[in-house]
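Accompanying notes for the structure given below.
Note that this complex is displayed minus one protein chain, with the remaining chains in position.
Naming follows writing order (A, B and C), and every chain is counted from residue 1.
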Amino acid sequence: MEDLKQLVEAVHRELGSKLEEGKVADYIPQLAKVPLKKFGIAVATVEGDLVTVGDAEEAFSIQSISKLFTLTMALGRWGERLWARVDREPSGSRFNSIVQLEHEHGKPRNPFINAGAIAVTDAVLSGSQPKEAIGSILRFMRFLAADDDITIDPRVARSEQATGHRNFALAHFMRSFDVIEHPPAEVLGVYFHQCAIAMSCAQLARSGLFLAAEGRNPLTGHRVVSAARARRLNSMMMMCGHYDGAGDFAFRVGLPGKSGVGGGILAIVPGKAAVAVWSPGLDANGNSHVGTAALELLARRAGWSVFG
Amino acid sequence: MEDLKQLVEAVHRELGSKLEEGKVADYIPQLAKVPLKKFGIAVATVEGDLVTVGDAEEAFSIQSISKLFTLTMALGRWGERLWARVDREPSGSRFNSIVQLEHEHGKPRNPFINAGAIAVTDAVLSGSQPKEAIGSILRFMRFLAADDDITIDPRVARSEQATGHRNFALAHFMRSFDVIEHPPAEVLGVYFHQCAIAMSCAQLARSGLFLAAEGRNPLTGHRVVSAARARRLNSMMMMCGHYDGAGDFAFRVGLPGKSGVGGGILAIVPGKAAVAVWSPGLDANGNSHVGTAALELLARRAGWSVFG
Amino acid sequence: MEDLKQLVEAVHRELGSKLEEGKVADYIPQLAKVPLKKFGIAVATVEGDLVTVGDAEEAFSIQSISKLFTLTMALGRWGERLWARVDREPSGSRFNSIVQLEHEHGKPRNPFINAGAIAVTDAVLSGSQPKEAIGSILRFMRFLAADDDITIDPRVARSEQATGHRNFALAHFMRSFDVIEHPPAEVLGVYFHQCAIAMSCAQLARSGLFLAAEGRNPLTGHRVVSAARARRLNSMMMMCGHYDGAGDFAFRVGLPGKSGVGGGILAIVPGKAAVAVWSPGLDANGNSHVGTAALELLARRAGWSVFG
Partner (left out) sequence: MEDLKQLVEAVHRELGSKLEEGKVADYIPQLAKVPLKKFGIAVATVEGDLVTVGDAEEAFSIQSISKLFTLTMALGRWGERLWARVDREPSGSRFNSIVQLEHEHGKPRNPFINAGAIAVTDAVLSGSQPKEAIGSILRFMRFLAADDDITIDPRVARSEQATGHRNFALAHFMRSFDVIEHPPAEVLGVYFHQCAIAMSCAQLARSGLFLAAEGRNPLTGHRVVSAARARRLNSMMMMCGHYDGAGDFAFRVGLPGKSGVGGGILAIVPGKAAVAVWSPGLDANGNSHVGTAALELLARRAGWSVFG
């Protein structure tokens, strides 16, 4: 624990000088306002320890990291039938590409590109009103993090709604193939709210801990998913969690992870820990530049790579 | 060891009834002649044990599994500069697709699709004659397996040469972008021979063991690559080792692996073992149908998944 | 005139037996109800004659033929600046493809595929309310046909609105690239109404006559466009008027033409006549099966091909 703390602090210190190298997401106006110099790291271990450094207690927009949690919810509800709606192969395309959808009859390649995440949200929405679905997702996040202070930032949700034409295009396209069931405006209403959930690194690390611990949250003792499903969720994060930079993340970091354009990344060290980093500057693939570097350094020094 | 033997035998027995479900590769005439009922499994452990069952001592055409070994050779020679020639992202396309090449100026997506493997072979060939390069590759395989009986099947090499128009198209296409340096006929002469290497499951498992043991072959004590490179090779196998079925393999098996259309798969259990399976019947993505199922069962029962 | 009448009647008679071969458009429920046996031909000559046969006086949904007229309006308003919004090359894709848009930054290939026509409608809408724009388009059609009885079928417009997810996808996609200026729902509100204009072959032939007569309507004496623009509109129809069947139409008929999924086709014989045919059964490319055959026969017997 003391060693881990020193390790995390060293990584935070060494990478602090690189915070200006990335570029804040500018296509969502609310996100463009976040200062480049924010940088936090939190590590939650399966033994119940939590190490935080820098801005690890400050909430930021989790954006696409939410896709991991709605996928968990949708699998809980639909089980393996969910895979009839969305495939689970890496896409080889940008996060918002529509080309693949046309070539494959509207079925998204995986649940972590935008199209696939929208299809998953459609599955979560099934049978309820948008407001209820948003409530369920928020409650699930509070349950996972064991923290009732988690909220949704309504300005971010509105900002995405106003500028989300590409996502509307994806949703209408899938609707035309009956891949999603609900009106695009309803599905996206939920989707934009899930992306606007604000959480800190500490909250995120705790929320992801069940994936490092065979499906059970060691902090609360609650079983979230079966051990087999936890493994599979980890495999999905490894293969598809970083859009068209998934190969690079696996090569450099060697851990399952899911990134968001808010600059957050949640990575899982199976059997050991969940790690959340936040640094808003992004690389060309839309993943946190310093966040990735921090995970790379941390994984190397701690010997965490799943690849040996 | 005894437990492992029983486990492997049980898996072999249980899956024996499914051997007729796959389809032997028919686009290479020599491979089409291999009987569907062949089925072998070999596990080499980092402690030095070797467990074999079924047809694990019979040589078969390793085909694309060779791409892993030429990549290892090319990295040894060119180091990280190799990545200027070939990317390392999953492709989201079939193994022989040319579409991605046109969209990305002739640079292949990763070293395990055909285009990328041809570019890697071009790097291996650099500075030598085709015959010498073929000799080097064969010697490297003998060194890894610690077995001088490994040979190349000249009928398979000729069969691929005669029917390999798609590969000629890929090579000429890359040559037009100066991604490969040598005349396509020379590069492919080497490539078809590396694919025609014949090895048994036992030989393959031994050859891959360095990847499970931080880059050092525990049987011979030879260091093959650094620990960091072994991790990275494993990450490449995880992300790109099964073409457009990589996501499915990660989801079901949870191990880095590389398949070949001869029906072989080499999988790595980091820190523990290398596993080779052989069953010639293929699924729609060109990966061994029963071989994948055997690895899935084995990984589940042995708790080998890298994902927890 | 008497000869022309006999020629048209002969063609109508000979092709009447093939009306069951096509397939009525079924993706717009209102269109699916139109009987397959409807078949009309109208020829308006630059001398002022009008020959009609069969169901040539019955109104049908002109659908994509409207794209020709909104293009004429948009060019009248924006001049050659319009080409900054939409290109003028054949697309080599289906009428509703979105792939090309992604590859070319949201700029549609030509004004006759759906994406391009939506961009043209956006240009027509500029500066007015949707209702006013719909009124302007309807008035323009009445002016061209010199017939105040032309109306819009509100059931067809509603039917398209309810099922037009693919068009919503195209519009949102272009909006995300700022290729269109107005909210997609507004642009498509106008677009679905222009497609729902109901006209007879006789009305259509008269409306297109200015394109055969150097831009001036010989029936009314009104100049609609300059002679140069009439030539260019004809060239656009030739190159792009039949989606992915443009080459086939040019090969078989040899005239500029624009088809609609309602089963209508308007073809221009430069210097001589405008011809409208209607038969609701469509071929695989979405063009009227018997309508195309009728134009082919007519053009051959009358020696109308522009190609000699």
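Methods note: a contact is a pair of C-beta atoms (placed from the backbone, for glycine too) under 8 Å apart; a residue touches a chain by one contact, two chains touch by 3 or more.
Predicted, not measured: the structure shown is a model, and the values here were computed from it.
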Missing chain touches which shown chains?
B, C
Across C:61, C:100 or C:159, the one contacting the chain not displayed is C:100
Per the whole complex, from C:35, C:48, C:127 or C:308 the residue touching the absent chain is C:308
Looking at B:39, B:60, B:140 or B:173, which makes contact with the chain not pictured?
B:173
Given C:22, C:54 or C:256, the correct residue touching the omitted chain is C:256
For the chain that got dropped from the picture, name the residues of chain B it touches.
97-99, 102-103, 165-166, 168-173, 175-176, 184
Please give every residue of chain C in contact with the chain that is not shown.
87-93, 100, 109-110, 211-214, 227-228, 230-232, 234-236, 238-240, 244-248, 250-251, 254, 256, 268, 270-271, 300, 305-308
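Please note the rule applied: only the chains that are shown with their structure count from here on.
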Over half shared or under half: which fits the residue numbers at the contact of copies chain A and chain B, same or different?
same
With centres defined as the mean of C-alpha atoms, identify the chain lying farthest from chain C.
B
Centre-to-centre distance between chain B and chain A (centres being mean Cα positions), rounded to whole Å
32
Identify all positions of chain B at which a residue touches two or more other chains, and write them in rising order.
none
